[in-house]
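Omission of a single protein chain aside, the complex is shown with its protein chains in their original locations.
Order as written gives the chain letters A, B, C and D; numbering starts at 1 within each chain.
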Amino acid sequence: MDDVTLQLKWVTQAQFGGYYVALENGFYEEEGLNVTIRPGGPDIAPPQVIAGGGADVIVEWMPAALAAREAGLPLVNIAQPFASSGMMLTCLADTGITGPEDFPGRTLGVWFFGNEFPFLSWMSTLGIPTDGGDDGVEVLRQGFNVDPLLQRQADCISTMTYNEYWQVIDAGISEDELVTFKYEDQGVATLEDGLYVLEDRLEDPEFVDKMARFVRASMRGWDWALENPEEAAMIVLEFDDTGAQTEQHQIRMMREVSQLTAGSNGALDPDDFERTVQTLLAGGSDPVISEHPGDAAWTHAVSDLALQ
Amino acid sequence: MTRSILPVLTVVTVILAIWYAACIPVNAQWTRDQAARAGVELTLRDIVADTLGQQRPRLPAPHQVAQELWASTWVEETQGRRGIVNTGTLSNRSLIFHGWVTLSATLLGFAMGTAMGLVLAIGIVHNRAMDRSVMPWAIASQTIPILALAPMIIVVLNAVGITGLIPKAIIAAYLSFFPVVVGMVKGLRAPDAMQLDLLRTYNASGPETLLKLRLPASMPYLFASLKIGIAASLVGIIVAELPTGAVSGLGARLLAGSYFGQTLQIWSALFAAAIVAASLVGLVGLVQRITLRRMGMAT
Amino acid sequence: MSDAPTTTPVIEARGLDLVFETADGPVHALKDVDLTIRKGDFVSFIGPSGCGKTTFLRVIADLEHPTGGTVTVNGMTPEAARKARAYGYVFQAAGLYPWRTIGGNIRLPLEIMGYSRAEQAERVARVLELVELSGFAKKYPWQLSGGMQQRASIARALAFDADILLMDEPFGALDEIVRDRLNEELLRLWHRTEKTIGFVTHSIPEAVYLSTRIVVMSPRPGRITDVIESPLPRERPLDIRDTPEFIEVAHRVREGLREGHGREE
Amino acid sequence: MSDAPTTTPVIEARGLDLVFETADGPVHALKDVDLTIRKGDFVSFIGPSGCGKTTFLRVIADLEHPTGGTVTVNGMTPEAARKARAYGYVFQAAGLYPWRTIGGNIRLPLEIMGYSRAEQAERVARVLELVELSGFAKKYPWQLSGGMQQRASIARALAFDADILLMDEPFGALDEIVRDRLNEELLRLWHRTEKTIGFVTHSIPEAVYLSTRIVVMSPRPGRITDVIESPLPRERPLDIRDTPEFIEVAHRVREGLREGHGREE
Partner (left out) sequence: MALALTGAVALWLGADPAAAPAPSALAWLLVATVAGGMATTGRLRLVPALTLVPLALGLGGYALVRHAAPPSGPSVWLAVAAVWLGAWMLVAWLAEIRPRAPAIQRTLGLIIPVLFGLTLLWLWEVVVQGAGVPRVILPPPSLIAARIASSAPILWVDFVQTFVKGALSGYAIGCAAALVFAVLVDRSDFLRRGLLPVGNFVAALPIIGTAPIMVMWFGFDWPSKAAVVVAMVFFPMLVNTVQGLASADRMQRDLMHTWSASYWQDLWRLRLPAAMPFIFNGLKICSTLALIGAIVAEFFGSPTRGMGFRISTEVGRLQLDMVWAEITVAAIAGSLFYGVWALLERRVTFWHPSQRRRG
């Protein structure tokens, strides 16, 4: 049995359903792997964990992973279970916002901690400054929940299609009271939830093999979750040690996540990679990454082996 | 003790009254918005009823918090699927479980922090070099926002193979050692000149002076420091429970509530934490009373 | 005693000077003090308040550092003497530790000096007896009257065997009867043990009754104005106080004191 | 004075009892104390240490509550009298506030009692003069010798005009000369102001010299064993101490004291 530690990007929830399913259903075991899943949290930067030796593989968004690469931490994408982005900006309709041209002068909630890159790229493609002022937007560092919208402290907030959006709905605001801007629709989508490892470890064929088995089992998990969203949600719930998640919310999240993983067999599509890099490079005066990371930032070595 | 009951009840009643009264205007906005969305007219009575029973209130009513506390302790353990009655172990959905996780780490961190604070204070009082060089850095250490360091500390410690209670306890110790140092440096220096001179005439050694004069004389300062230290330790643990993966403990519970905007869960965890803190402080107070009585200093 | 002078100087001060620096200028607490105390002497210090008696005793005990001149104690520096535990000191205020019982306070120096448990208990009982506080070993200082506290602090200094005894107004808060009794006890102890005693008092009869020499001091700056050798014999029953020699010495001391005061104005 | 008795009782104690509860049993500090002090009396309390002198003064001052019997002060309860600021109190230990200078310490009661600025300054200067500490107004307590601290605390109690003055061994740490001078000053003040004074001392001559009445107490339980009316005139030069009346009274007091001590053993 080989030990593998996976560091998640966020707390235990259906967003990571595939991995939990693979663990619960013994897919990892069948591949000869002994997998430990470490939940994340608001102040856990998975790249830092992997740099400190706390994990073998991490779930991370590509903008953050590429930025880490520029900062001197050579992360490499080995698989990309999420084919499309779930990020969007959700606004209250009664603020009168109908399109991006209405943003100037508004207050927008944004996640930081490495998750602000897609937003910053979008704004710079729109040519809207993000440092306040009349022609720019006022940016709030959004906390963990959707309160800023409910309390009307912000006109729009960042949400994920599978999570925060539904929290807004659950809070009693109907869908027609909301205006949403999906990053996918705006043409500024970046890749989310990929699997990353440290570059030098890929020189070891044994490690590559181990990761291949890991990716294979994980994708099995995702496929199973796609077919059995309710059971998958219940598995996630079982792993939630805080006891804070609710059944209804996780089942719904599993369904929404399925729409994002659909269309991926686990291998990274080089076109998507290129599109993400171009979006990030487009960031005006202060781009997220200053130069093209090159193809060393991803590899098919693992996923090819996994998909044999 | 019994003499305290009436005053405490009075104060609590007043606070509850103010709290209830505050719930209405604070939560009313939401009630009105909801009514407007549904297109119904609300009487004052409806508004009051609604503001005191919302799912995600800005300010939950006291009885809601109490209900939630009850439900997530007694009810969860006795009736819950994972409760101690059904499984023989504490349920991970109950505040008893999370409270215990936090409490045990708090005590460990407090013990470490107090020990370190005492050692430093003694060093500072007895050694000029330490007095001159360590104190400014102890101060500076407290200005470092530990939350920023916590993930790094935990990552590093995990890499070295230290997991479980200890990383959390280290962060708690980091926060709680400082009040002990500040208080004890002053306390150990509190004996007056004559008391010190007396020991000088006996040619008492440093350790003897410490044991027989400085420590006893510093007791009032020590206990004031310990009370703050133990409260700080709890804060430290709760802070540390975020980056440990936020899986268990009152801090994790608070945060989880906060991710999902579960105001009631936040408040009940908050109260559980306050109950733990208050009982710990009360415990230190009890030890203080007993010690001072033993020393003949209580009147 | 004075007619059979012992020659070993136990305490020797030469040109002693001590200036306290305070916010509103220096205070000259001791100026040019010369004094030799021989082994077995009983020396009393008397003088107006603020003349430097306490300060002088503190210098001998290495609790204050002179700004000029030299002191030796048993031929050593005061520091070395202190380290050799050469003396017991009774402070002007009782200075009992409030967290220790009376018994515990008296036991304190014994603990520090490493006496055995049994010995500690025995000595504590003995000195408590001596100062008539036998029933009070378990009381805390604040449960005692002022005079009782002072007696406890005397007991504390007597509990261990130091060759030199420095006492700063030890009997100030005691009534005449107890005072007489303790005076007698002190003389008996001195006889028996050949201790050297430095004793500050404000009572002229007490000074004359106890001492082989009386040092009269005067303030601002603090200095010695007179040193009176007592002609009284070593054996001193209480009624020696009615003899003409006694009254003569007392008179001389009073004159010295009055002079010190006179200069002040 | 005693032959022209004033009839107003200023302090009246009837069957006073006070028991302290301590960890190792009750202490009977005062038992069945009856005493009447009339206006203008100068009453001294004398007795072995621990006989309850301080405790009695504290009861009068409403600092201790009797467990039995009654006290009235100016016809009121001690509490009411205290609130009416009927007395000044000099404690057995100086008890100066370390954060105030000597001047500041003396000014403190004046501030509290609402004297004007100018009046405060004037009075502070006057009482400092009285206790011979004029140059020390700006020093802090720990910069003063023991006797100087005690004088400062006397000055503090004299600074304001209370009809009753309660003094607990005020002159214990002073030398004979200053003591004589302050005794005279106190008598003069008493003459001039017709104050009623309760005075604890251990000095028999001092008690006889100052008082119109001397209360002799004895310990365990603390009680009054003798009350001696002084036959001395109100005008008392210092050399009155050599008259036969004086010696006679002193003798009686000494006998009373000795008896109190005798019973103890």
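Heads up, the rule we're going with is that a residue touches a chain if its C-beta (ideal position, glycine included) is under 8 Å from a C-beta of that chain, and two chains touch if they have at least 3 such contacts.
Note that the structure is predicted; figures quoted are calculated from it, not measured.
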{"item": "Of B:97, B:110 or B:178, the residue in touch with the unshown chain", "value": "B:178"}
{"item": "Among B:95, B:204, B:238 or B:264, the residue in touch with the chain that has been omitted", "value": "B:238"}
{"item": "Touch with the omitted chain, as defined above, among A:1, A:71 or A:262", "value": "A:71"}
{"item": "Where the unshown chain meets subunit D, residue by residue", "value": "58, 61-63, 82-85, 87-89, 91, 93, 95, 97-100, 108-109, 111-113, 140, 142"}
{"item": "Residue ranges of subunit A at the interface with the undisplayed chain", "value": "42-43, 45, 47-48, 51-52, 64, 67-68, 71-73, 112-116, 130-131, 138-145, 147-148, 151, 153"}
{"item": "Footprint left on subunit B by the chain that the document does not show", "value": "3-4, 6-12, 15, 58, 127-129, 131-137, 139-149, 151-152, 155-156, 178-179, 182-183, 185-186, 189-193, 220-221, 223-224, 227-228, 231-232, 234-235, 238-239, 242, 250-251, 254-255, 258, 266, 269-271, 273-275, 277-278, 281-282, 299"}
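Following the convention adopted for this analysis, only the chains that are shown with their structure count from here on.
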{"item": "Comparison of B-C and A-B (more C-beta pairs in contact)", "value": "A-B"}
{"item": "Distance from the mean Cα position of subunit D to that of subunit A, given in whole angstrom", "value": "86"}
{"item": "Distance from subunit B to subunit A - Cα centre to Cα centre, in angstrom", "value": "34"}
{"item": "Residue ranges of subunit C touching subunit D (in the complex, touch as defined)", "value": "20, 22-24, 27, 46-50, 54, 92-93, 138-139, 143-148, 150-151, 168-169, 172-179, 202-204, 254, 257-258, 261, 264"}
{"item": "Subunit A-touching residues of subunit B, taken from the complex the two chains share", "value": "30, 34, 37, 56, 58, 91-94, 147, 150-152, 155-156, 158-159, 242-243, 245-248, 252-253, 255-262, 265"}
{"item": "Touch list for subunit C against partner subunit B, complex", "value": "58, 61-63, 82-85, 87-89, 91, 93, 95, 97-101, 108-109, 111-113, 140, 142"}
